[in-house]
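What follows is chain A.
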Amino acid sequence: MADERFISIEGIARRYPAPGGSTTVFENLWLGIPRGEFVCMIGHSGCGKTTVLNVLAGLDAVSDGEVIVDGKPIDGPSLDRAVIFQSHALLPWRSVLGNVAFAVTSRWPKASRVEVEKRARAAIALVGLAGSEHKRPAELSGGMKQRVGIARALSIEPKILLMDEPFSALDALTRGTLQDEVRRICLSTGQTSFMITHDVDEAIYLADRIVLMTNGPQACVAEIVENPLPKDRARTGLHHAPGYYALRNHLIDFLVTRSASFRDAKPEGYDQRHPPLIRPTLNDTPRQAA
Partner candidate 1 sequence: MSSFDDAFDPTRRLHRGGCSCGAHASQAAHEAELSADQQIERVVQGGVMRALFPRDATRRAFLRAVGAPAAMAAISQLLPLGTISDALAQGAKPEKTDLKVGFIPITCATPIIMAAPMGYYSKQGLNVEVVKTAGWAVIRDKTLNKEYDAAHMLSPMPLAISLGIGSNAVPYTIPAIENINGQAITLAVKHKDRRDPKTWKGMKFAVPFDFSMHNYLLRYYLAENGIDPDTDVQIRSVPPPDMVANLRAENIDGFLGPDPINQRAVFDGVGFIHVLSRELWDGHPCCAFAASKSFITEMPNTYGALLRAIIEATAFASKAENRKQVAEAIAPANYLNQPLTVIEQALTGTYADGLGNIRRVPNRVDFDPFPWESFAVWIMTQMKRWGQLKTDVDYAAVAKQVFLATDAAKLMTEAGLTPPTATSKTFFVMGREFDPAKADAYLASFPIKRAG
Partner candidate 2 sequence: MASLASFRVSPALRAGLVSLAILTVLLLAWHLATSGSGPVQAMDPEYAKLMGKTATEGKSAMPGPLDVGRTLWGHLRDPFYVKGANDKGIGIQLAYSIARVAAGYLAAVLVAVPVGFLIGMSPLMGRALNPFIQVMKPVSPLAWMPLALYTIKDSQASSIFVIFICALWPMLINTAFGVASVRKEWLNVARTLEVRTLRRALTVILPAAAPTILTGMRISIGIAWLVIVAAEMLVGGTGIGYFVWNEWNNLSIANVISSILVIGLVGMALDQLLARAQRLVTFPE
């Protein structure tokens, strides 16, 4: 991709006041995300993934450093960066259409009622919910609610899509279909996306790159793994793809052992500013790129 650093996280830190000083969730964190790329972040609970995402969304402020998006530093939430919340966060007193329209009017305040509705309906159709426009969130299943959340995020045509474990509360079947949809939409629109997940298979299916976070406190990006699987991979046949197990084992190894030991036994030449980029080959065990 031409734009290597569409999103550039530059040495950010987040500290919380604690009795007798402060705890540092992470500091001196660096990460770049190229335009049009789908990046997944995995790491153990409490390491600070949500914090990173909230900083990107502009919902949380950093204690140090800054984040540059498209050449401009972030100073708060923006319609350019849509968030799909883990808990869908639909406004329960509004219908499906109302929820999506709320986002559309926020994006285009001067748009006519008709146009707002047209855009909202299009977004709803995109996630396959046409026909349910007038249902209330309470009348929807968990998967349908999450689709509305996705439709709402997409309806404002954001430059960046931020997702915090969007499918973790769903059953495997629903999760699968939604993953398919998200991948389809992101591929077709060339959307820049950042997703947090605990599901290694989800990361392998969706991500172009997978960012591995070490355990907190003082978490850091251990490495960035490039996904070697072909772009036209299918979710159902994923585990038959060559290189799949090697990649999966690498990720799980990290989560099981290295994420905890990384901080104390940093590899030689490790530079927080430039976390190592791993390019696993399709047959070999993954190894560090030259």
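How these were chosen: all candidates are chains of the complex that A comes from, given by their letters.
Here are some notes:
The working rule: a contact is a pair of C-beta atoms (placed from the backbone, for glycine too) under 8 Å apart; a residue touches a chain by one contact, two chains touch by 3 or more; residues count from 1.
Values in this document were obtained by computation on a predicted structure and should not be read as measured data.
Applying the touch definition to chain A and the options 1 or 2 in this complex singles out candidate 2. Looking at the complex, you find that chain A touches candidate 2 at residues 57-59, 76-79, 81-83, 85, 87, 89, 91-93, 102-103, 106-107, 136-138, 156.
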